[in-house]
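Then we have subunit A:
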Amino acid sequence: MLTSLYAVLFYGATMVLVAGIAYRVWQYSTTPAPLKIPTTPAPLTRGGVAVRLAREVVLFESLFKANKWIWLFGWVFHAGLLLVLMRHLRYFTEPVWGWVVLMQPAGLYASFAMVAGLLGLWARRIFVPRIRYISAPSDHLMLALLIAIGVSGLAMRYVARTDIVAVKAFFLGLIYFDWQPLPADPVLLIHLTLVVALMVIFPVSKLLHGPGLFFSPSRNQPDDARERRHVAPSLTTPLRAEAGAKR
Partner candidate 1 sequence: MVELKIRQPVPGEEIPDPAAIPALVPGAMAHSRPYLASPEHQEAIGFPGELVDDWKERAIGKLGELVANSRALRVYLDTCVKCGACTDKCHYFLGTGDPKNMPVARQDLLRKVYRRYFTFAGKYFPWLVGAEDLTEEVLDEWYSYFHQCSQCRRCSVYCPYGIDTAEVSMAAREIMDSVGKGQKYCNEIIGKVMKFGNNLGLQEKAHRATLEDLEEDIEDETGVAVRLPLDEKGADILLVTPSADFFAEPHIDGLIGYAKVFHHVGASWTISSYASEAANFGMFIGSQDNMRELMLRIRKAAEDLGVKRIIFGECGHAWRAAYNFLDTLAGPFDFLDRRYPVPQHICEYTYDLIQKGALNFDKSLNDDIRLTFHDSCNVSRASRMGDKPGGQYEIPRAILRAVCNHFYDMPADTIREATFCCGGGGGLLTDDLLELRIKGAQPRMRAMQQVAQDHGVTHIAAICAICKTQFAKVMPEYGFEMDDVVSVHQMVSNAILLDGQNTGGEEDDEDGEDGAERAVSGG
Partner candidate 2 sequence: MAAYQMNGTTVEHDEEGYILELNAWSEELAKVIAEDEKIEMTDEHWEVVNFLRDYYEEYQIAPAVRVLIKQIKKSMGKEKGNNKYLYALFPYGPAKQACKIAGLPKPTGCV
């Protein structure tokens, strides 16, 4: 029963996540960018743009220019999250890839860093008046959700250990459509439930900001307006599909 419930939840959440991201990417890529608006100084070539975007993705370059504290907390959180996700690959692969085995300890430290980064961001959201002013309830809730996921994960490692062999069997079972029982361990269930919630919320919330960077004209356009005539067709149909709220 429990196994079936979580199996369905994860299949559902995965579909929502993948479809949601795909839809958003499709939407961005089919929306025209009628004018050249790179924030200058900007690279003059496509290759240069790739480097600019890579610096933004890897180093959070603009954020670093803007505010060292937000940069520190944000970068530590994202880097930590990346390592933690990589570490989790061991639950989805058999045999576990060599580099995943090697980075396991790093993944552990990263989980602490991730939670610390999130706490730092949350503290700023609460204590810096400017950021408190711009925060909606959802901004706080998302931080709470991520922190709860991190803390429940850490709890399974350091407080109430769970049967990770069985957990791995469960997830491999999901992948190969050969369901295996999920341990009825409360901390694990909390962790997994929150992850499902995150996966569902992700595509309909600001959490989906990653693709935005790649489609942001101020960052992804080369500065070549005089060298190459920029022409983009304008659509004329308004957003009917979404303009559903008839008012």
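As a selection rule, all candidates are chains of the complex that A comes from, given by their letters.
Assume a residue touches a chain if its C-beta (ideal position, glycine included) is under 8 Å from a C-beta of that chain, and two chains touch if they have at least 3 such contacts; residues count from 1.
Bear in mind the structure is a predicted one, so any value in this text is a computation, not a measurement.
Novice: Which one touches subunit A in this complex, out of 1 or 2?
Specialist: 1
Novice: Quick one: in the complex, what on subunit A touches candidate 1?
Specialist: 24, 27-28, 31-37, 39-44, 56, 60, 62-63, 65-67, 70, 74, 121, 124-125, 128-131, 133-139, 141, 204-209, 212-213, 215-219, 223, 225-226, 229-231, 234-240, 242-245, 247
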